[in-house]
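Only a single protein chain was left out; the remaining protein chains are all shown in position.
What follows is subunit A.
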Amino acid sequence: MSQDTLFDKVWDLHKVSNLPGGSDQIFIGLHLIHEVTSPQAFGALKDKNLKVKFPNRTVATVDHIVPTDNQSRPFKDNLAEQMISTLEKNCLQHKIRFFNIGSGNQGIVHVVAPELGLTQPGMTIACGDSHTSTHGAFGSIAFGIGTSQVRDVLATQTIAMNKLKVRQIWCENQLSNGVYAKDLVLHIINKLGVKAGVGFAYEFAGPAINALSMEERMTICNMSIEGGARCGYINPDEKTYSYLKNKLCAPKNEHWNKALAWWKSLKSDENSIYDDVVKLDASKIEPTVTWGITPGQSVGINQQIPLLDDLSPNDKLVAEEAYEYMSFKPGQSIKNTPVEVCFIGSCTNGRISDLRVATEVLKGKKVSKNVKAFVVPGSEQVASEAKQEGLDKIFKDSGFQWREPGCSMCLAMNSDKLIGNQVSASSSNRNFKGRQGSPSGRTLLMSPAMVAAAAINGKVSDVREFIN
C-alpha cells in the first residue's frame, strides 16, 4: 500500500468517513459540470427532493455539443439547444456559476478550469468526464465520475470511492527536439497498456516531467485515463505556482501567500512508498502515432505497424480487430499514410502552446489540396490569445479553418464529423471505432505539430523534417 505520496496526503485530507461497505467517503473540493452528463443528475435531485448542498463548489461550462462554426442561439441542432438551455436553467435555479458562450471564459471544461485558476494543488476535483485526470497536472487529485456520482456530489459534496493504488512513472532524461508531451504519454500507454492503470493513480515524475510546461503536464495527465488510470498527477513546483499567479479565481493578496505556503508543503515525500514504480527513458522516444483502435496501439514515426507475432497474446485479439477496421497491413510503415482530415483541438492538445507549436510548422506553408483541416481552440481565452498573437491568421493563410471553441471532432457531437472511412490525423485522445462521428471513420492520434505536418504533406510525416 502506498504511503506519504501526494495522493495519500490529499486523499486522507479529504476523507470524511469510512462507509459501512468499506469504501471511503471523499469530500470533493471542486466540482465541474457540463451539459452532457449533468441533466440527469439534476433530474435525480429533483426526484429525490434534494438541493445542491454547496452551490459555490460547482462551476459549469458548455463544451461537448456546441457548434464551432456558428454559435448564435438558438443552435440549429434542436437537441443541442435543449441541452445548453437545460444547463442554463439548472445553473440559474441552483445558483451555480456558469461560464457560458460569450463570457470570455467558456471552453472545454479541462481547459477552462486551469486557466481560470480554479484548479489548484491539493484539491480533490471531480467532473462527469473521464479526462478530469487533466487537473492532476497541478498536484490535485482529480477523477472522472458518472452521472449518479455527479448527483452525489451535487447533493452531498462527497462521493463513495475505494482508495486507488499509486504507480510512479519515472521519466528519465529529456524529450528530444520535435518530440512532445503527447508523444511521451502515447509512448507510456503503449508500453504499459490501456488497462495497466485500472485501480491506480499515476504519479508522473522525473527530469523529463519536471522540464515540461504546465500545459504539457496537462497533456500527460489528461491521457492517464487512456492508460486505464482514473487519476494522474504531478507534484506541484515553481511552474505550478507561477502559472496560477493572477489567474481570475486564484487566491489574491494575503490569501496568495497562505496558499503558496500550503501548496509548497504538498508533495510526495522523498521516501514515500509506491505500489509500483516504472522507469523509462524519455530521450529515446520518437514522434508517436497510433495505428489502431485503442490509444495503446501506437508506433514511432519510423516504425512499422506491428506484426501479430510481435504482440503479446493479450494484445492479439484487439490488434486483429484493428488491422481490419483501419485497413492496415501488419508490417506496413505508418509514415506516408494518406490523411483526409486534420484536426487540432481537444482537452489534450487545444491549448495556446499547442496552437503555437502547430503554427511554427505551418508558417508560410499550405495545407495539401486533399486535406480538410481545422483548428478548434480549447477555450475562448485560448482563441483570444491566439488572435492577439496572429496565430489565427497563420492557420487561415495555410488553409486551416479557424473555429469557435468546443470539443468538436474529438467526439463529434456537433456537426464536425468524419465521413465514411476517412482517415483523420487528430490531436485528440481517442481513436476508438466511430469516435469521430462516422461508424467507419479512422483516427490517427498524434501531437499537434505532427497534425500540422500531416496537413501540409497530406500524409503522416515526421515533423522533425519541418523544424530542423
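Just so we're on the same page, contacts are C-beta pairs under 8 Å (C-beta built on N, C-alpha and C of every residue); 3 or more make two chains touch, one makes a residue touch a chain; residues count from 1.
By definition in this document, contacts and distances are computed from a predicted model.
> One chain of this complex is not shown here; going by its UniProt record, which of these names is it: "Ubiquinone/menaquinone biosynthesis C-methylase UbiE/MenG (UbiE)", "assimilatory sulfite reductase (ferredoxin)", "3-isopropylmalate dehydratase small subunit" or "Cation transporter"?
The missing chain's protein name, per its UniProt entry, is "3-isopropylmalate dehydratase small subunit".
> For the full complex, which residue in A:V52, A:I141, A:C342 or A:L411 touches the chain that was left out?
A:L411
> Give the residue, chosen from A:T5, A:T37, A:S272 or A:S427, that touches the chain omitted from the document.
Result: among the candidates, A:T37 touches the missing chain.
> Decide which residue listed in A:L6, A:I159, A:A282 or A:I394 touches the omitted chain of the complex.
With A:L6, A:I159, A:A282 or A:I394 as choices, the missing chain is touched by A:I159.
> Contacts of subunit A with the missing chain: which residues?
Its contact residues with the unshown chain are 13-14, 16-17, 19-23, 25, 27, 29, 36-37, 39-40, 43, 48, 50, 53-54, 56-57, 64-65, 77, 79-80, 82-83, 86, 120, 122-123, 128-130, 132, 143-149, 151-152, 155-162, 194-195, 198-199, 225, 228-230, 249, 251, 255-256, 258-259, 262, 293-294, 314, 317-318, 321, 411-413, 430, 432-435, 437, 439-440.
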